[in-house]
Structure formats: structure tokens, C-alpha cells
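Complex shown without one protein chain; remaining protein chains in place.
== chain A ==
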Amino acid sequence: MIGPVRRLLPALLGPLLLLLLWEGFCRLTQPPPYLLPSPTLIWAALQDTWPVLLASAGTTFLVALKGLAIAVILSLILAAALSLSPFAERMVRPLAIALSVTPVVAIAPLLVVWAGLDHAGRATVALAAIVAFYPVFSGALTGLKAADPNLERLFSLYGASPLQRLARLRAPSAVPHLIEGVRVSANLAVVGAVVAEFVSGSGAHQGLAFRILEAGNRLRTAEMFGALLVLTLLGLALNLVLQRLERSAFAFWKGSALGRD
């Protein structure tokens, strides 16, 4: 019992100290609440709005998840196809890199135009997918080429077909790289979803970013902080789930999930 407490204590102490300082500062200087609400005010606002925020968090989470799923499926197909043809890979690499170095969130307005104002949801999913694409794609492609060179030689020795090589050697070798890519992409998918919500800014798609905009327009700064807090918690929860998933996926990959360790 002492162990986890001792490990968690510093981690909890930092945020707690910040909150105390914040609260103390607000009580002493009394800034107008629309500029800087105190933690107690934010807490009060949260108690009023949490059912709405939770629903919005669900919306944003779902968008990020859909975007991530699309990014994973597309990059798997593309990476597998490219790994079979070095020519095609050399052709596509620059495009993928261009996509990765462009701040793609900047294309959000374009996506909103294409999707149409009535379908803001599509634009958000599309942006989440585009932003999440590169890390999974790059992980998959790197992984597909990271197979043990001696295993590659064995496959040559036994006359494996290109498809056998892909299915039985390169794809399984890529799994650890792919898992890593998915973890990075998942966080980016949330970023993509939030940015697209900001840009579409309509009431048709009421995610967390919309709540932040809405509260901001009404100068309800405490509510903005509340929504921000929920967004942080969403990110933390997502990371935790992915870490677990990563660990068990890796364990399964090397066969220890069967309990024979």
C-alpha cells in the first residue's frame, strides 16, 4: 500500500499545488470571473453542466475513434500495397511526408466546405482521419521492412511467394511498430476532431470544442475551463486504454497472453 501512495504522491501534489495557488491568487486579487475564474467557480460550473459535457465528450470521442479507425485501415492497405512495390513506395513517400509536415489542421475549413455545413460530422471525422494518418502509415511501412534479414533469407531459400512473404513474415514483423504508430495517432485523432469542431462551429455537431466555443461566445469562462478539463480527462483516459491495449497486443504477439510465462 505504501508503494503506490509514494509513487502517486508527487504526481498528485503538483496539480494540487497549482490549484491552491490559483485559488489563493483569485481570492486575493479578485479578477473578474470572465477573465480568470477560480477553481471553485469552475467546479460549480462543472456541477451544472456535466451531463451536457459528458454527452459532448462522447461525441468528440466517437469522432476521434472513427477517424482513427479510418486512418488505420487506409494506412494498412496502402502500406501493404507499397511494400510489394518499391517503385510505388518511392512515388508515394514524398506525398506522405508532405502530408506529415503540413499542419494539416489548416485544411479544416476546406473539409467543412466539401462536407457541406449540414454534414459537419463528416468533416470532423475526415480531419481526425487525415491528422491521424501519418504515424500509423509510417509505423506500418517501417515495420513491414523491419523483418529479420536472416528470416527474409530463409523465405527466399524456401521459395516463398511475395504474398507469403507479406502475410507470414512482413505483416507480423510490423506489429510492434504498428502498435506504436496507433498510439501516437490516437492522440492526434483527438486533436483533429477538436480543430474540425472549432472550424465547423455549427450547432449541428456538438462536441467538446463546440461547448468551449459556445461558452466563450457567452463569456462563461468557467464553463470553458470545465470543458477543457473534460477534454484533458478524455485524453488521459484514451492514453490509459491505449497503453493497456498496447501491452496486451504486444504480449499476444509474442505468445505470452496464453499464460505460459
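Going forward, a residue touches a chain if its C-beta (ideal position, glycine included) is under 8 Å from a C-beta of that chain, and two chains touch if they have at least 3 such contacts; residues count from 1.
Following the convention adopted for this analysis, contacts and distances are computed from a predicted model.
Missing chain, UniProt protein name, picked from "ABC transporter ATP-binding protein", "Carboxymuconolactone decarboxylase family protein", "Fe-S cluster assembly ATPase SufC" or "NADH-quinone oxidoreductase subunit D": "ABC transporter ATP-binding protein".
Across the entire complex, the residue among A:Ala128, A:Leu169 or A:Leu188 in touch with the chain not shown is A:Leu169. Considering A:Leu19, A:Leu151 or A:Leu245, the position touching the chain not shown turns out to be A:Leu151 (whole complex).
Only one of A:Pro32, A:Pro51 or A:Gly159 touches the absent chain when the whole complex is considered: A:Gly159.
Chain A residues in contact with the hidden partner, per the touch definition given at the top, are 148, 150-151, 153-160, 164, 168-169, 172-173, 175, 253-256, 260-261.
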